[in-house]
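With one protein chain removed, the remaining protein chains of the complex are shown where they sit.
Chain IDs A, B and C follow the sequence of writing; residue 1 opens each chain.
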Amino acid sequence: MNANKMPSTNKPKNWFSALAHPGVFLGWSRHFIRPLIFLTLISFAIGLWFAFFNSPPDYQMGETVRIMYIHVPNAWLAQMVYSIMAISAIGSLVWRHPLADVAMKAAAPLGAAFTAIALFTGALWGRPTWGTYWEWDGRMTSTLVLFLMYLGLVALWNTFSDQSKGARIIAVFTLVGAINIPIIKFSVEWWNALHQPSIISTQGLSMPAEIYTPLLIMTLAFSLLFFTLHLVNMRAEIFRRRANTLERQHVIENAQASAANNGKGENK
Amino acid sequence: MRAFLIVIGRDLQLAIKNGGATLTQLIFFISIGVIMPIAIGPDKQILADLAPAIIWIAALLSTLLGLDRLFVADHEDGTLLSLHHASISLTSISAAKIISHWLITALPLILATPLLAVMLFMELPQFLATITALLLGTPALAALGAIGAAISVTLKRGGMVAPILILPLAIPILIFGVSAANSFAGAQTSSSAMLFLGAISLLAVAFAPFAISLALKAAEE
Amino acid sequence: MIDLGPHAIFIISSYVGAFLVTAIMIAWVWTNSKNQQARLDDLQRMGIYRRSDKNTPDIAEETK
Partner (left out) sequence: MTDCLKSQKISVSANNLGCFRDQFPIFNEISFSLSAGEALFLRGANGSGKTSLLLVLAGILPYSGKFEIKRFGENQQDIPANQLIHFIGHQNAIKPELTLKQNLQFWAQMYNGDQTSISQILEKARLFGLDNFLAGHLSAGQKHRLSLCRLLLSPRPLWLLDEPTSTLDSQGDTWVSDLISSHLANAGIIIAATHRTIELKDQKKTKSLTMGANK
């Protein structure tokens, strides 16, 4: 009884209303996880089947075109994830929405992983096609810079003990780094080096449908994978923050409760 | 010996909890490897020739980056003071600190070296020689760095002072490190450079704990 | 399995590499999520709840 009447009951109302939106999010997002996992698995199955058994070798690249089916989706995701982070950063800065912070934090390590896959598969594709694993051209360099930015953001999140304060600072840096996204996009035209021009351009498709189809399905599959993982990761981050708040609260209450108990003991 | 391992274990535990620090250092290391080719130009032959030097400079600078947090936290929260009354000597603790410092800062860099090797167009033998040289030479870097960190532990701008103190001392490591990797074709000079590197590391690791514990004792006065 | 031609090693290793990175990412997200949930469950077992979960009616009354 005494615990409920403690003066701290006023504080959590604030804290409760701040977490209200994440609470609602936890409610509905739970029902999306299983369907998303299912869809991801299906699209990977179809995509991989197309990629290996139902697509011809490219007339120029030969069989190595199959590397493209992982490389292109991941290169696309590398940029899309950053765009999502940049949008969340705006949400975090303008509306101070805690869910935007969480979305930003949960996306960073995933983006780093997708970018790593894009760089790795790009190197393995470059070797047989261009005769080199790596070239310092605009697109590859800017993608590498993107990778470093992702890692930097992950590191930055780790250095802040107060995550909601850190979120605003990190949001600023995320937006500054967003300049890199158009650079990657236009690097091929600006530098005109080794890298292929974009497959999908305003002039329409530049490749046959047999190659385009698996590419599209794999892109869908990897995007679904990202959405699934992002959702799970956001939920985990909300859980983590809740557990932290509860622990801190419990420690404070423990101090107050033990003080109250001892006080009683002394009076007797 | 158990207490020795426990000091290392706790440092690793703390490093994992503050994972940001090691990651920062790693990014710094890779960043130097990215910046250099942009500044030098994408010529493959030039980059491949310069690769060992670039990797060594990147390793040197990024190990210096982590120095400020080596002893400062323990000094500020009173851990160092209380360790004076531990059942293990301050010299052993310093030795443990060098090892944990190497594991936290140098080892991740060595593991990331293949990435730089690809970006700098290194040939396989050159790359293997660089890795070996790094494995042999970085213990000395860690030991010297720890001395610098211990000396500057109470200074306000210790994070800036320690690198300045340590850079000149690291020159021999740099010379032997780069020559060990560069002259791999002439295996004669390379292997002698490797021997020198190993010898420097052995000496540095053997003597640094005494210097560190002296410096730390003086710092508490 | 289809014939991957002279560059099979590059194709296979890019798929294997991508698979490994993806698998590590999935495993990390999964364990992280499980760990955080377990932390909350542990707290709950210790009788530590969020106030909004425990006495929602109280708060609803207070806000009136």
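Everything below uses one rule, namely that a contact is a pair of C-beta atoms (placed from the backbone, for glycine too) under 8 Å apart; a residue touches a chain by one contact, two chains touch by 3 or more.
Predicted model, so just to flag it, every value in this text is computed and none were measured.
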Only these shown chains touch the missing one, namely A, B
Where the complex has a chain not shown, which of B:Leu81, B:Leu111, B:Met160 or B:Leu203 is the residue touching it? B:Leu81
Out of A:Arg96, A:Arg127 or A:His250, only one touches the absent chain, namely A:His250
Had the left-out chain been drawn, it would touch chain A at residues 161, 247-248, 250-252, 254-255, 258-259, 262-263
In the complete complex, which positions of chain B touch the hidden chain? 2-3, 6, 10, 13-14, 17-18, 76-79, 81-88, 217, 220-221
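FYI, only the chains that are shown with their structure count from here on.
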Just curious, how far off is chain B from chain A if you go by their C-alpha centres, in Å? 32
What are the residue numbers in chain B that touch two or more other chains? none
Shared interface positions of chain A, touching two or more other chains: none
What residues on chain B touch chain A, complex-wise? 18-21, 23-24, 26-27, 30-31, 34, 37-38, 42, 44, 118-119, 121
Mind pulling up the chain A residues that touch chain B in the complex? 123, 132-137, 141, 144-145, 148, 151-152, 154-159
Residues of chain C defined as touching chain A within the complex: 1-8, 10-11, 13-15, 17-18, 21-22, 24-26, 28-30, 32-33, 35-37, 39-40, 43, 46, 48-52, 55, 58-59, 62-63
